[in-house]
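Pasting a structure here, questions to come.
For this depiction, one protein chain was excluded, whereas all remaining protein chains were kept in their positions.
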Amino acid sequence: MEAGFIGLGQMGTGIAKSLLRTGHRLRLYNRTVSRTKALLSEGAVVAGSIAEACQEEVVMTMLADDAALEEVTFGRGGIAASLKRGAVHVSLSTISVALSQRLAMEHARLGQEYVAAPVFGRPDAAEAARLAVVAAGKPEAVQRCKPLLEAMGQKLLVAGERPAIANVIKLIGNFLLGSMIESLSEAFALGRKSGVDEELLYEFLTTALFPAPVYRNYGEAILRGRFEPARFTASLGLKDIRLVLAAAEAERVPMPVASVVRDRLLTATARGNAESDWSVLGRIAAEDAGLAANR
Amino acid sequence: MEAGFIGLGQMGTGIAKSLLRTGHRLRLYNRTVSRTKALLSEGAVVAGSIAEACQEEVVMTMLADDAALEEVTFGRGGIAASLKRGAVHVSLSTISVALSQRLAMEHARLGQEYVAAPVFGRPDAAEAARLAVVAAGKPEAVQRCKPLLEAMGQKLLVAGERPAIANVIKLIGNFLLGSMIESLSEAFALGRKSGVDEELLYEFLTTALFPAPVYRNYGEAILRGRFEPARFTASLGLKDIRLVLAAAEAERVPMPVASVVRDRLLTATARGNAESDWSVLGRIAAEDAGLAANR
Amino acid sequence: MEAGFIGLGQMGTGIAKSLLRTGHRLRLYNRTVSRTKALLSEGAVVAGSIAEACQEEVVMTMLADDAALEEVTFGRGGIAASLKRGAVHVSLSTISVALSQRLAMEHARLGQEYVAAPVFGRPDAAEAARLAVVAAGKPEAVQRCKPLLEAMGQKLLVAGERPAIANVIKLIGNFLLGSMIESLSEAFALGRKSGVDEELLYEFLTTALFPAPVYRNYGEAILRGRFEPARFTASLGLKDIRLVLAAAEAERVPMPVASVVRDRLLTATARGNAESDWSVLGRIAAEDAGLAANR
Partner (left out) sequence: MEAGFIGLGQMGTGIAKSLLRTGHRLRLYNRTVSRTKALLSEGAVVAGSIAEACQEEVVMTMLADDAALEEVTFGRGGIAASLKRGAVHVSLSTISVALSQRLAMEHARLGQEYVAAPVFGRPDAAEAARLAVVAAGKPEAVQRCKPLLEAMGQKLLVAGERPAIANVIKLIGNFLLGSMIESLSEAFALGRKSGVDEELLYEFLTTALFPAPVYRNYGEAILRGRFEPARFTASLGLKDIRLVLAAAEAERVPMPVASVVRDRLLTATARGNAESDWSVLGRIAAEDAGLAANR
């Protein structure tokens, strides 16, 4: 189908590619125009403005954070001002629950539809159409974007009518990943100082107890001390844990493990690891145990 | 092969049954004699004393905690005094790293062999011979007990020559399980207060992100609020996290997530949940978020 | 001297009274007009709008939170639009470091002066002119408001030229108070469950080890379980700890004790203690130790 697509960072570019490949026709907008060029050969059309990207029945956004999405949506000549009545804004970004609630309210006020559809997976999974997508919004609106959402990955979860619910689920997922990374980091620090053969520990944990790809992938990064290049930076991880804690605070839910992950990510970024992968918590746990920074 | 077997709690009974079923001949000793009776029909022989259980080349112990194993080993008429030179004491219990180190030293001093072989799995898995076993000790000694260790489960990890290494790995595994339970508990508390459909959250987390049986099993307990009957009590969980923290302190490794799990387990036991399954942390996280104690 | 004064909550009313008593002439503005009436007999003049309160060389604000101060300053007909060039906005509120930085920038852009002067003390101390005031801003601007600042309390600290510095110090102070309350709460929970005579513990701690009024006052509240009426609510405490953590995150400073205090305040508010005094952490620590909610 035809859709506008705004935001061509690493994730956005991957998603756009996979959508184009499955035959969807995208009108791309990115603040830095050069990033759209690479996709022209794949059949995309470049939009000269946000308004041009909003001509179709659906416009998708994949932006870095709350501030970027707010600017694109509510700024002068933004989506709110440009989207037709009845058309759908599908937000793929990981944003705060509060902003998602505000988007729902404002789009409704303007007679526009809004679907929150944050995604799980890294840029390579995006390009390979292997993301997991969690969508929420009015059933009719979700239904209309389904061809796009289904083209993005193997797994689509429709989570209900309130868009912000999808954002909560996304944040919960990232919290569980972050807490897994921190726990593995502490585990390996203890193993290493106790003289355990780490390869063997890694194999045992990821086959006998936790046979899940995320344990294997993050566990291997911690085992090998390979935190660069980042697939998801400590800096982005810190942002997401901040959003988790803000959502939890709004609902009055203490999350002490999330607080620990936050504190460790702060130390990681304070010590110059902001652009490392967030599995760099393995390095921090090691340093705090008096082990040399790296292997 | 022939072996002594001391300690017929839930786990010990399950293991003894599975060993008897595969043709091993066991000489059973338990402080409370009645527990040995049930196994006579399965071909076991009852030992009237610890010394009698120590007549063979191998004696296995499966006891509740450090104190029980110390008493059985170093008490009057205990294993240390009864085991032949060259025979092997195989300790299956989850005990402190410090006690395992002491056992290694004392048995060596007496010309006896010592293998630490803690196990992962619950009583039903023990009986079904589906445990994961982590063994460490002198290669020759481990080799001699291999028929027994392999009969206990599908997975045998030989972790090195220093017995205590196996105990460290066992403790690391339980720490990771405890931290997973606490993280899931916080996640569900946030989900529930945010209005997320919990069934759906559960399905998504345990298939798309963390497709591992432990996530499914513990996640379901938290989802349904089913913490009784316990398969592994909060009280035992607290004991193990204490051992983790003691091992970490001895090696000077801070483990802030372990500290969080400990604090929550303390609250769980302080509030009358000591004999509930340790997934009762789900109840505590809910209570601390102001949710009614149970669903 | 003459000054505008905006914000007549409990603190604002107390401060206004003490200023009027020492001969300053105030032009009062409050959204709810009725609150200004009570002060007319003390010599105050009522301002019908924010603009009217901004006629003098100095306008002081004492508002509940960031949102209220932003509205009063940057809203239509607000201080930014009304204050004369060269006149001073003195902000007494406990606000975020980020908003204080924004106020400094915006007022400078408009040729207005801005002094941050948050205060320590409760409403009764405000009325009795016994506050501690921490002021920061351009020396000349601070100099001009000194008669007002000195009339508010016995202690005035001039903390430098960057206004936000004063806000950081205020937040640090409240963090230290919150961490003291939480620590005392844990201490009394342990003492009580161990069978220590609490009166005696209280006396010993607050005379032999920590002979400071804040230990005596908060310690007594925890000892007696007297958390109502609140002098500073759990809800406000939570707000301030959130500001501490936000300031610390901006500077990349992990503050694990602040995270603990935040989690406990969340539990306090989730369990219905939002309007109790923030020393109600004593109740939470007791409940988490399995003690009955109250004495």
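Lettered A, B and C in written order, each chain numbered from 1.
Note that a contact is a pair of C-beta atoms (placed from the backbone, for glycine too) under 8 Å apart; a residue touches a chain by one contact, two chains touch by 3 or more.
All figures in this text were calculated on a predicted structure; none of them were measured in a lab.
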item: Touch with the omitted chain, as defined above, among C:V33, C:A67, C:M105 or C:L200; value: C:L200
item: Absent chain, residues of subunit B that touch it; value: 238, 242, 248-249, 252-256, 259-260, 262-264, 266-267, 269-270
item: Absent-chain interface as seen on subunit A, which is shown; value: 256, 266-267, 269-272, 288-290
item: Subunit C, residues in touch with the chain not shown (by the definition above); value: 97, 120, 132, 134, 155, 157, 159-160, 162, 164-165, 168-169, 172-173, 175-177, 179-180, 182-184, 186-187, 189-191, 193-197, 200-201, 204-205, 207-215, 244, 247-248, 251-258, 260, 263-264, 288-290
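One rule holds for everything that comes next: only the chains that are shown with their structure count from here on.
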item: Core chain by centroid distance, with centroids computed from Cα atoms only; value: A
item: Centroid comparison with subunit B (C-alpha atoms), farthest chain; value: C
item: Between subunit A and subunit C, centroid-to-centroid distance (C-alpha), Å; value: 38
item: Averaged-CA centre spacing for the pair subunit C and subunit B, given as whole angstrom; value: 52
item: Residues of subunit B whose C-beta touches two or more other chains; value: 256, 288-290
